[in-house]
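Take a look at the structure set out below.
For this view, one protein chain was removed and the others were kept in their places.
Labels for the chains are A, B and C, by order of writing; each one numbers its residues from 1.
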């Protein structure tokens, strides 16, 4: 019914994510300029010439920084979501598959999950940063760990749905063991839900990284990061607002992209899930 | 219902205790001896030893933990190694500020989200409804601190209408208190409101598809009448879940917003504590934040029970 | 449709509230008492006891304002009388006789007498927990001659003694006022502690019993900002009257309007040092250190990292010290020479810096410039103060760092080979010792030579001298041109 509009979301989201990914990939082989090269002569260079979006107070090319910043963003997102998926999914599946007789297992997993949920990414990042020194790695781990509960919950809910389907009942009746069922039936069937969750978590991870960079707990200088670009641009907000505009826009569009992609995928893969937590 | 609540309460207490162990263990890993840090780099070894004894950090960790956690039970967070003042009152004062900030943000979010989300759901086929959805999507994509910076730029720096930061206690001057909180509330609330709008929309959309809404209309209620009388309370159940999750998010968002607006709240205290290696202070603040999140979860569950008769007595 | 109407009404109500709030606030903002001033600062003290807690924040707030010493430092770096009306130095330069001001009382009401001098100076040795107290090791004894005369006897002549007396070490405490230094300072100064809102501000109120000229501002509020932009915004919106030290120099043009703001630009004692760990490879090699000095384009660094504000210096002496010499020509920017000194080798080094704006900005320039000559510097910002002090300052686990050494006349830190520079040159130590004991001329000559030695050895690199950048609302007067003392002197501040 409203399929056309939702596809629009999927397409728009896909396109935005595609641009981010493309920028990140291209940045490996080519950027207009060295994004970290300080050039006093080019301080606050206006857009134009070889500097499409101008340069910052260090004379560094904004476009190049944005491109490498995309890499940082994706890097953080992939690792954080990866951690969350790799840890959260098995937990959720185990909790969802636990038979009634072992309800305590499910209960325990979910309670621990709730406990981890009580430690939000920022809190973890600040604590980890305090111990090991702030950096991309601590940020990724913190965001990843904080995202585990989301994956576990979604995986558990989806697993519970799969567990009552006929083919799983049949498989159990046929005497298949839990792990075999998990691999053969559960995982393939909750895959789409997890992909959706990954996309949404990715968006959250980008926002978290930006906030951490803003507080100085994120990516270390001079590695370009959108969050830090935004933070560094603050003192020039009056005179050179474009320095804040571009990274701000990049963050917003990337988050928008992943959110739209997630929603689009959700509708595309399973319309029943449209209302599910996300 | 009573049994359910008691069970849930037990889980809450157990979780808080577990969180206490986790926080303490984590902090124990922190490098740096609080006594040495408190005295600075030029301190003499004797002074350090003396202070260590006074702090009790020369005792085994288990004893330290029991001491600390036992103290928490009656509101004693210990005495800061750095400021040598009791931590409890500091946290209590900051918690008040942060609570006001977070609840205000939540109210703003609700004021934005409930009408906007409902409207977007009812009109989900109209351009206007789609526009609201689109705006909320964009709103979600804006980090709260960026919203804060922009709000300050527009309303404080350019328009000179509101203070750019700082916090005036309500006892000092209620009007200034309100003014000092408006922008922080907005920057927390608008972004959160955008997120919430989507959930309200989706909850209302779901409810609109429910059979009992059709029943209500079959009884002779109009579309909006049915939604109002039968839909909103049902839709509020998933929204309350999200609200609970969001309160937790807001609590953390407040950390950043406090930095932007120079508000002396818990987040500010936390970052100060980390920067100053005020171990016990950080431990206390983290514990309070975590306990707050757990408490919110608990309250959400209680809200379910109140809202949804199916949960009363069922468990 | 009806429902839309309700929403619009709700929205309008909200906007209305906001607008009302805005209106009323604008008025109340303007009614701030004329004699009260608020000054924005960066670092809030953890407590108010500078006898046991390190850091510049406490003396900055309290010295001269709350605590006074026998002498103080004026804007030109000269010693001026304060609680001592005058002092006589014996011919052997070992005995100082201070004549104290009469009718001075502490804010607690207790009178200030020679007994307090004996108490306070004696307390440095017995109760202070800072290592800088070693500067007073030169004191042999402190005696009370009569209520208004105190005699300090030194073990040997010292040029640094009187200067040290003008720092926090010389602050006068009441014998009955040291019970809770962390929270309740008691001094003879023109201000006393009014209120301390932790995490927000410290309010100083005029001391009604003050012996001298009453300060123009009856109340001074020190507001603390962790974020440079937030501090700027506070001045722009009238939240504060003065930014004590601009942390985002690029933003100065916001305050360019002379009808609204006054800007003061002077110098400080703060040498922004690119510290090199002389104690371990690669910078135990003088050539490597020199290569670093040649590799850095200091002008470009200052222009980009700190908006060109500040001065270039070539050694550990600020221009306000009598023995200052321009050493910026010692290592002109010459990447080719730097490469030559490195002999074609490349290095990867740990650059562990405090997470402070000037350090983070400078580090990025240093990294970029060092990369040109084959040195890869991995920047790791550490939280300041705690973590940086722990890792870099105490453990010396670093290759490079960047820190603003704000203490006055602090060249001596290079004489301590356990100091985190790990610089070890006995000749330098001898020069400093001879300077302290010798005549004034001797002192100047020796210290000039010491500064040259440091520069030649490339014991560190000096990036720039931190500027004293103060911005205030138009009409605020009495702002210090140069910040060369430990305190921010509020006594001269006035509005209109």
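Assume a contact is a pair of C-beta atoms (placed from the backbone, for glycine too) under 8 Å apart; a residue touches a chain by one contact, two chains touch by 3 or more.
Everything that follows uses one rule, which is that contacts and distances are computed from a predicted model.
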Candidate names "Sarcosine oxidase subunit beta family protein", "NADH-quinone oxidoreductase subunit K", "Oligopeptide/dipeptide ABC transporter ATP-binding protein" or "Nitrate reductase"; UniProt protein name, chain not shown: "Oligopeptide/dipeptide ABC transporter ATP-binding protein"
Among B:52, B:201 or B:230, residue touching the chain not depicted: B:230
Listed residues B:76, B:173 or B:210, member touching the removed chain: B:210
Listed residues B:7, B:59, B:125 or B:158, member touching the removed chain: B:125
Residues of chain B (touch criterion as defined above) contacting the omitted chain: 124-125, 208-212, 214-223, 229-230, 233-234, 307-310, 314
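Everything that follows uses one rule, which is that only the chains that are shown with their structure count from here on.
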Chain pair, B-C or A-C, that carries the greater number of C-beta contacts: B-C
Averaged-CA centre spacing for the pair chain C and chain B, given as whole angstrom: 38
Residues of chain C touching at least two other chains: 229, 383, 387
Two or more partner chains touched - positions in chain B: 31, 149, 157, 259, 271, 274, 277
Complex contact set, residues of chain A against chain C: 36-38, 40, 43, 57-59, 129-130, 133-135, 216, 220-222, 234-239
Touching residues (chain side chain A, partner chain B) in the complex: 2, 5, 111, 114-115, 117-123, 126-127, 129-131, 203, 207, 210-211, 214-215, 227, 230, 234, 237-238, 244, 248, 251-256, 259-260, 274-275, 277
Chain B-facing residues of chain C, complex: 3-4, 6-7, 10, 14, 18-19, 21-22, 24-26, 28-29, 44, 46-47, 52-55, 129-132, 182-183, 197-200, 223, 225-227, 229-230, 233-234, 236-239, 383-387, 389-390, 393-394
